[in-house]
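One protein chain omitted, others in place.
Presenting subunit A:
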Amino acid sequence: MKTPVCVLRLPRGPDGTSRGFDPSSARYQALCPSTISASGPVDCVDLRSEQRARSFLRERYLRSLIAMVKRDVKFTMYEKVKVDAVFAGSDIDILNFQVEDLETPLGVQKEALIRCPDVICYSFEIDSNL
C-alpha cells in the first residue's frame, strides 16, 4: 500500500479581511516606488538627481556596515540602554543586527541579535589607516 506524500502545511488561503498584496512583503518593498516621497516639487530632473543622491547615500551606508564588521560598537537604545558589542552583520532589510560579546548587566552574551527599531543610535571607530 502506498504511503501518501507528507506536506508541511496546507496552502494559505485569503485572510477574509483584506484584498491581500501585503505591503510588508519582500517583493512589495523591493518593487514598489519608495513610500518616501520626493522632498520637493516633483519634476524629472529633480527626481533623477535626488535618486542619484539617495543611491550614493545608501551605498555609503552599506559600506559603513561592512567597515563595522568585527569592530566594537556602542549602541544607544530606548529605555536608557547603552551596550557595547562586536558587530557581526546585518540582515538584508536592516531590521536586525547580529552581534558578539554583547555586554549586558546580566553578563556578556556570546552571540545576540539586536532589533534595529530598538536602536536610537550607534557609533564605532574606523581605522584611520584604511
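The rule is simple: contacts are C-beta pairs under 8 Å (C-beta built on N, C-alpha and C of every residue); 3 or more make two chains touch, one makes a residue touch a chain; residues count from 1.
Rule of thumb we're sticking to: contacts and distances are computed from a predicted model.
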Query raised in the report: Can you pick, from "Serine-threonine kinase receptor-associated protein", "Exosome complex component RRP41", "Cell cycle control protein" or "AP complex subunit sigma", the UniProt name of the chain not shown?
Result: "Serine-threonine kinase receptor-associated protein"
Report summary line: Per the touch rule stated above, subunit A touches the missing chain via residues 2-15, 19-23, 25-28, 30-32, 91, 96, 98, 113
